[in-house]
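With one protein chain withheld, the remaining protein chains of the complex are depicted in position.
Order of writing sets the labels: A, B and C. Residues in every chain begin at 1.
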Amino acid sequence: MLSDFTFVGILVLIAVLLPVVGLGLSWLIRPKKPNPVKQSTYECGIETIGDTWVQFRAQYYIYALVFVVFDIEAVFLLPWAVAYDQLPLYALTEAVIFVLILALALVYAWRKGALRWS
Amino acid sequence: MDAIVSWLTSLFPHMAAPIARLIVHLVYAAILSFVAPVVVVVAFTYMERKVIARIQDRVGPNRAGPLGLLQGFADAVKMLTKEDITPVGADRIVYNLAPGLAVVGTILVYAVLPVAPGVIGADLNIGILYVVAVGGFGMLAAVMAGWSSNNKYALLSAFRVVAQLIAYEIPMVIAIIMVVLAAGSMQMGQIIDAQNVPFLFTLPVAFFIFFVATIAEIGRSPFDLLEAESEIVAGFHVEYSGFKFALFFIGEYMHLFVGAGLGTTLFLGGWRGPGASEATILGVLLGFVYFLVKTVFLIFLMMWVRGTFPRIRIDHLLDFGWKFLVPVGLLALVAVALVLKLPFLSSSVLKWVGMLVANIVVVVVSLTAVSFAARRSRSVALRGVAGTER
Amino acid sequence: MPVDQIVKTVVFVIFTVMTLGGGLGVVVSPRIFHSALFLVLSFAGVVGYYVLLDAGFLAAVQLLIYIGAIAILILFAIMLSRGLMAERQSQSNQQWWIAALVALLIFVVLAAVLWRVDWPVASQQALASPSNAISQEGSQLGRDLLGPYVIPFEVASVLLLVALIGAVILARETES
Partner (left out) sequence: MIPLHWWLIVAAALFCIGLYGVLSRKNAIGVLMGIELMLNAVNVNLVAFWRYITPQVLTGQIFAIFVITVAAAEAAVGLAIIIAAYRRRDTVIVDELDIMRW
């Protein structure tokens, strides 16, 4: 099991070199002439008005919530799907109940307008 | 991989097998981290420009080299020599980490991509789950880039990216669960072995969901809201320049290739085709060619979609993910599970037919539901218009 | 010591630095956004732990749920409550030193106890071949989840449903 993951570890170590080498190379050859205008926040040439932290909508958070719930559903359904061949018939009903309860969650969020982008 | 290891040990009798394995791993990791990005970016930016140009009745790149073939290299040189700008007020450490994370996270997915018979970095038994899990790094990189740039458009775009990615990750996972259900394994090798009939034909609904979700996950047109120039300047990487921008760009094209490659592996039978086998070098090469042809075909489809469809509005985009793909996916999942447990579908051929029928039923049901809902909402809207007029 | 043993130990130390260093970053970082990123680092170290412990499935789940979902939720919440972002005041309260003392004390006690207990570790033979979560031949996890653990399996979906309903009610913009 662990040996299967050695390649992943090696790949992480080597892949990190790509940005490091690339940035090093470009650091050597690129020009460096900073000035305040260049470094100001880019808004298509218009002066920035106000704080970066304008208030954002909680709507984004609600989408993330529904996502978390379904992500965990996937974690439970994947082992079920792998073992499905060897499981008796009740595995189907159990999984259907499981999916139905989650579908209920989706329906609830939908009906309550949590999935509406207004 | 094992074949190469044994070949190496036979070539150098003094070499111990673990050392040979380590060398093979290092070389393959280096290929994935350095050769693959260059080849993928140069080849597919060129292909994309040419294809889109054809669709739009233009010629496309034709200056750099014969037929513009060197365009990608010209771009690379340009990226390397551009000045690197860090905006004032940026969170420097996070700002510099984000592009690296974006590209490394994408390269990591390649570890489980079977590109030819026996050529796979690590045939993990959780293969496809690993792909989904590693995908989270892209989201994180977007949030980090958007937050650290100290630019409200970048931040807004980071929010949008995450909203879009999570809206399409769920349908994608559901499609993957369907594949796992049919294959009985999460291991890439076994998923390919299970496809005596490619899952494209037995699970067309899953393929459709996966394909759409992949386009959305990569953030390509028509799902390219994250860089909607007219609305939010250029996305979460608006402040990045030079090679740091190039890293995001490389990540995007690497993601494009691996997305299509996964589509090939999961639904088109991967490297399978007449003559492809692990036994001979010719068989392996043939398998690689089959894999490439199928993958490039899928990429071409994505470019075709990009050239044809206009960008979707964000509310439509989220609705399409959450209110169409997720319910349809769940319905198809239950239908396929039901068919696989039907007692009279004993042979595998019957099971394939059954899955196909179940998929068609799901398509019919969901399209009927959509047209019903559309008609109702239209009549509600019309009534509303009539009400205001009165 | 054999080579793979040394490699394992080195990898263990690296992941420990990630986990505990990330954890320390979470609790002492003056900016809450950095805290959240350190939290991701710490989670990543735990992913490595699971790989070292031969729990590949769990490692992927940790990556998927903690880094892919919970960390994103936390980052969202931080961005949404940006009132604290601008100011760089101290993030710790006045009793922080008492808290540090308590935590340290508990750690010392725990470590002393844990070190002394002679754990009933399984035989070498059993240790050598753990039942993997989802190994090639069997798919033990799925069979367990739908066998002896089927009630928790279903209750988990109910828990998720309730959590979603509660959270949606709480987080929704107030109707006006």
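In this section, a contact is a pair of C-beta atoms (placed from the backbone, for glycine too) under 8 Å apart; a residue touches a chain by one contact, two chains touch by 3 or more.
Since the structure is predicted, the reported quantities are computational estimates derived from the model, not experimental observations.
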Contact set of the excluded chain (shown chains only): A, C
Interface with the undisplayed chain - residues on subunit A: 58, 61, 65, 68-69, 71-72, 75-76
Interface with the undisplayed chain - residues on subunit C: 5, 8-9, 12, 16, 19-20, 23-24, 26-27, 32, 35-36, 39, 42-43, 46, 49-50, 52-55, 57-58, 61-62, 65-66, 69-70, 73-74, 76-78, 80-81, 83-84, 90-93, 95-96, 98-100, 102-104, 106-107, 110-111, 114-115, 119-122, 126-127, 129-131, 133, 140-141, 144-145, 149, 152, 156, 159-160, 162-164, 166-168, 170-171, 173-174
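Operating definition for what follows: only the chains that are shown with their structure count from here on.
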Chain closest to the middle, measuring from C-alpha centroids that were averaged per chain: A
Whole-Å separation of chain centres (CA-atom averages), subunit A against subunit C: 17
Centre distance in Å when subunit B and subunit C are each reduced to the mean of their C-alpha atoms: 28
Of all residues in subunit C, the ones touching two or more other chains: 56-57, 61, 64, 68-69, 72, 76, 79, 132-134, 139
Junction residues of subunit A, two or more chains touched: 4-5, 53, 56, 60, 64, 66-67, 71, 74, 81-82, 84, 91, 95, 102
Contact footprint of subunit A on subunit B as seen in their complex: 22, 25-26, 28-30, 32-34, 37, 79-89, 99-100, 103-104, 107-108, 110-111, 121-125, 129-130, 132, 149-153, 155-156, 159, 162-163, 166-167, 169-170, 173-174, 177-178, 180-181, 184-186, 233, 238-239, 242-244, 246-247, 314-315, 318-319, 322-323, 326-327, 330, 333-334, 337-338, 340-341
Subunit A residues within the subunit B interface of the complex: 4-8, 10-20, 22-23, 25-27, 29-34, 36, 38-44, 48, 52-54, 56, 60, 63-64, 66-67, 70-71, 74, 77-78, 81-82, 84-85, 89, 91-92, 95-96, 99, 102-103, 106, 110, 115-117
Complex contacts: residues of subunit C adjacent to subunit B: 3, 33-34, 37, 40, 56-57, 60-61, 63-64, 67-69, 71-72, 75-76, 79, 132-136, 139
